[in-house]
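The block that comes next holds subunit A.
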Amino acid sequence: MLLEINNVDKGYGHGRFHKKVCVLENVSLTLDKGKTVGIMGDSGKGKTTLGLLMAGVIRPDKGRILLNGQDIWAGSRKERDKKKAQIQMVFQHPEAAFNPRWTMEQSVREPCHIYKISLSPQDIADKMARVGLGTKLLKRYPSQLSGGELQRIALARLLTISPSVIVLDEPTSMLDVITQAKIIRLLMEIQENTGISFIFITHDRELARVMCHETHDIGDLSLPSSRVEIRIAAEEQTLDL
Partner candidate 1 sequence: MAFLTPASVLETGPMNKHSRNWKEGALILMAAALPGVSILFFKNMDIANALFSPWLPPGDGHLLGTNDVGQDIFFQLISAGGRSLMVGMAAALTATLVGTLTGCVAGYYRGIADRVIMGLADIFLLIPDIPLVIVLVSFFEPGLFNVIIVIAMTSWPGTARVVRSRMLKIKEYPFVLNARSLGAGDGHIIFKHILPHTGELILAKATLAVASAMLTETGISFLGLGDPCQVTWGSMLHGVFAGAGLINGYWWWYLPPVLCISVTVMGFNLAGFYLQKGWGGNFPADSPLNRQGQIPGKTHPEVPALTGINPPVLINNKDTQTLAPEPDTLNPISKPHNQAPDTQPPSFPLDRQIFRILNLGVEFGIECETNQKKTIKALDGVNLSLVKGDRMAIIGESGSGKSILFLAMLGLLPYNARMSGEVFFRGKRMASFSRKHYQHIRAWDIAYVPQGAGNALNPVIKVGHQISERMRIHGSISKKKGMVMAARLLGQTGITNSHQRVHYYPHQFSGGMNQRVLLAMALAGENSVLLADEPTKGLDDKTKEDVLNIFLKLNREAVAVVTHDLWFARQFAKTIVVMYKGIILEQAPADSFFTAPYHPYSKALLNALPSQGILNPVIMSSHNRYAETDPGDKHGGDSYRIDGGDDDDDDRSNKKNKEISRGCPWARECEEFHDRCRHMPRLFSHNIHKVRCWCHAAGN
Partner candidate 2 sequence: MANIFFKKVREIILCFMAAGLLMAGCSEPSARQIKGPGQTLRVGTPMKLKQLNPLADYTYNILAMLLTHDTLIRLDENLRPIPQLARSWSANKDATVWTFDLVPNALWHDGKKVTSKDVKFTFDYLGKHDPAHAWIPSLIKEIKATPGRVIFTLNHPYSRFLINAGFIVRILPQHIWGHIMTPRAGETKEMTVGCGPYLFAQYDRTAGRMTFQRNPAYHGGAMGVETIEFYLNRNLDIITLSLKKGTIDLYYKYASGFPFPYLRGLTGAKNLQFITAPSMGISAVLGFNMAKKNMSDIKFRRALSLAINYRGINESLFMGKGTLPGSGFVPGTFPQQSKQPFLKQDTVRCRKILDDMNITDKNGDGIREDVDGRPLNLMLLARCDLEGHDVVTRRLVNDFKSVGIGITLKTADLSTWIAIVRKKEADLILFRTTPWGMMMGAGHGSGYFDSRREGGGVIANVRDTTFHHLCDEILSTTNPDTLKDLYGKMSDYYARTLPAIALGWHPVIYPCQNSYPVPPVNQIEGGILNRASLKKWGDAAIFQAGASVK
């Protein structure tokens, strides 16, 4: 089993004196290699939080996240980073996923720069071709590209460090139908070629049915006792990292 989450809890504290609002309670999930697991549910139920947990961006209050059997939060910072490099995330808002002041080339080179892996222009061109884009886009700013293009470059960026799991947090909800179709087909294609497994978070049931091998509803996964009807703002508003 590639990625395993067993009874993880996560809650957010609001402001100085408020008690914690629990969002997820004893969530368990398993993901096999080369498979796509879908997580569905309405907004405000904790899907994004689960995505961040799996990607190792935020730390679970209770429970463990195992990658190939090892807890990604155990060990020194260096080891943890190495493990976390295996799991990457694509975000819902394409234009917010890139630093607006950087050109696309700088953004694409960032992962390798951080992990000190050498990246030749040829690698970049090949990755861009993999997602169906020419290299001319690299000289432009994120604000000069469309949503679809940005999302594809985000994928290309992750492919440069060849992760084993990619968490897709509603990647196409901001895009229109045709672009969404293209991205979905692209993802399926990448999965076939490289065997990367996906966690697909969406609120669109049909899309999940088309894309994923198995799907779970966030409602059944997470059964928090103090079920607080949280509005969408509450869940995403304060990420106490």
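As a selection rule, all candidates are chains of the complex that A comes from, given by their letters.
The criterion applied here is as follows: a residue touches a chain if its C-beta (ideal position, glycine included) is under 8 Å from a C-beta of that chain, and two chains touch if they have at least 3 such contacts; residues count from 1.
The shown structure was predicted, so the numbers you read here are calculated from the model rather than taken from an experiment.
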Any copy counts here: identify which of 1 or 2 touches subunit A within this complex.
1
Touching residues (chain side subunit A, partner candidate 1) in the complex
16, 42-44, 48, 52, 55-57, 80-82, 84-85, 87-89, 91-93, 95-101, 107, 110-111, 114-115, 129, 132-134, 136-137, 139-141, 143-149, 152, 161, 174, 176-182, 184-185, 189, 203-207, 209-210, 229, 231-233, 236-237, 239-241
